[in-house]
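What follows is a set of notes on a single structure, which appears directly below.
One protein chain omitted, others in place.
Every chain is named by a letter (A and B) in the order it is written, and numbering of its residues begins at 1.
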Amino acid sequence: MLKVILEQDKCVASGQCVTAAETVFDQRDEDGIAVLLEEHPSPEVEAEVRQAAAVCPVLAIHVTTDN
Amino acid sequence: MMNIDRDVLIVGASAAGLSVAEALRRGGHRGRLTLIDAETHFPYDRPPLSKQLLSGAWDASKVALRSHDALSALESELLLGDRAEHLETAALSVRTASGRILTADAIVVATGVTPRCLPGSDDISGVHVLRSLDHAAQLHQRLRPGRRLVVVGNGVMGSEVAATASAMGVNVSLTGKASTPMAPQLGSFASSLLAAEHKAAGIGLYGDVGVENLVVRGGSVEGVALSSGEVLPADDVVVAIGSKPATNWLSNSGLSLDDGIVCDSFCRAAPNIWAVGDVARWNHPDLGSLRLENRTNAAEQALAVAADILGNGEPYAPIPYFWTDQHGLRIQVHGTIPADARLQVTDGDVTSGRFVAIATTPEEDRPVAVLGWGMPKQTRARRAELQTANSVAL
Partner (left out) sequence: MIGTFILTRNNTGRSGTENTIKPPAAFPMAREPRCPFDPPPMASAAQEAGPLTRVELSDGSTPWFVTRYAEQRALLSDPRISADVTRPGYPIPANSGSTASPFSFILMDDPEHARLRRMVTAPFMVKRVQAMRPGVQKIVDDLIDDMLAAGGPVDLVEAFALPMPSLVICELLGVPYSDHSFFQRNSNALINRQANPQERRAAVEALVGYLHGLLEMKKNHPADDVFSDLARRVRDNQLTNDDAAMMGVLLLVAGHETTANMIALGTLALLQHPDQLKLLKESDDPALVTSAVEELLRYLTITHDGRKRLAVEDIEISGSTIRAGEGVIMATDLANRDPEAFSDPDRLDLGRDARHHMAFGFGVHQCLGQPLARMELEVAYSTLFRRIPDLRLATTLAKVPFKNDGSVYGVYELPVTW
């Protein structure tokens, strides 16, 4: 089971995670800071989620296949 | 003995079996954990076999289900390359091909499915099934621009292989019993949209047909003779006519078998024996006797089985879900689309080629499925509506 952790207070609102995995990440309206839509995304977005973790400029996204 | 200390044996170490192991450990399980699999490869993910691995976009290392570190962290014994051959239900013991006898306090059967073959087609060069990494690697080697591929079977697998191969420049014909590709899974309207996508990609479509025989010369396939009388020339044939649950080894085990291992709503097949994934036919509280062959169910059902082993089980009542990627479109279905479903577009539009639709049954007008067509974000949002509707209806 995929698990995604987002460290929101590190976020700088670059939006890269949304571009990489739009069904898993969104940005909140007041300041564009990232929000996690799916803590356990289903397997077909695993590659996208890992891409999001790779491009996050502040390394705020962590993906594991274990809780 | 406490549940968390029981010895657990998991037969089958692919998506479902591995997920059970991980869920057990996460749930505090401390007992011995043994996984056994007939495959010699470390566990790998199957959905990419008909997509990225077949096209060559990924190499084999990218389909590994878990890193070696993650596998070690399970603190389990992983026995690869040894096929289970016999199960004693009462004694809770399994005998393998190498002669090992494994006993446990709890057994999980996760042996999956094996692909159906065309009768008499073994040992014909150029005829492929697609279930394993080795199958996919072999098929990838054969597919080159201009070569002719005939896909027998127009369900999900056949349709995906056709799409992937056509993007590789292969000359593809997609044949099968359904009138249009994936009609049973998509309903007639969406299935006709898929047919249009295939045609636009240059794939020849032949619906409502079966295979009379293969044309073979010198041990190699040269063509496929359809029941319509047409003969399609072929350098390669992929047989994608469905799978049967891998239960032959259980025929005298004492377990009830009926297109899968028959289980109750907790996925229990017998005292201290569970089944999970493609092989499991369980009693879905709302949908009745059901066997789902898809990737999402492997992971979700595994959680249910692990919980039950640990004593926290609940009836397993998922909303079935599958996806397929074809021609650059992510097609998703939450729920089941009945043949006579009415589709109401809620996002996007059909003419632009990207939309989300809710399927309702004509009689009750209740949403029974969400169909996503190239709009994964909105599809995800509509799934929530389906859950609300269903919980209200129930």
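We adopt the following convention: a residue touches a chain if its C-beta (ideal position, glycine included) is under 8 Å from a C-beta of that chain, and two chains touch if they have at least 3 such contacts.
Treat the numbers as computed from the prediction; the structure is a model and nothing was measured.
Chemist: Name every shown chain in contact with the chain that has been left out of the document.
Modeler: Over the full assembly, the chain not pictured touches A.
Chemist: Can you name the residues of subunit A that touch the chain not displayed here?
Modeler: Considering the whole complex, subunit A reaches the absent chain at 10, 12-16, 18-20, 22, 26-27, 29-33, 51, 54-55, 57-59.
The definition used in the following text is that only the chains that are shown with their structure count from here on.
Chemist: I'd like the Å distance between the centres of subunit A and subunit B, where a centre is the mean of that chain's Cα atoms.
Modeler: Result: the chain centres lie 27 Å from each other.
Chemist: Which residues, counting only subunit B, touch subunit A once they are in their complex?
Modeler: Listed in rising order, the residues of subunit B that touch subunit A are 15, 19, 22-23, 26, 45, 47, 65-66, 70, 73, 295-296, 299, 303, 321, 323, 325, 330, 376-377, 379-380.
Chemist: Where on subunit A is subunit B touching in the complex?
Modeler: The touching residues are 1, 22-23, 37-38, 42-45, 65-67.
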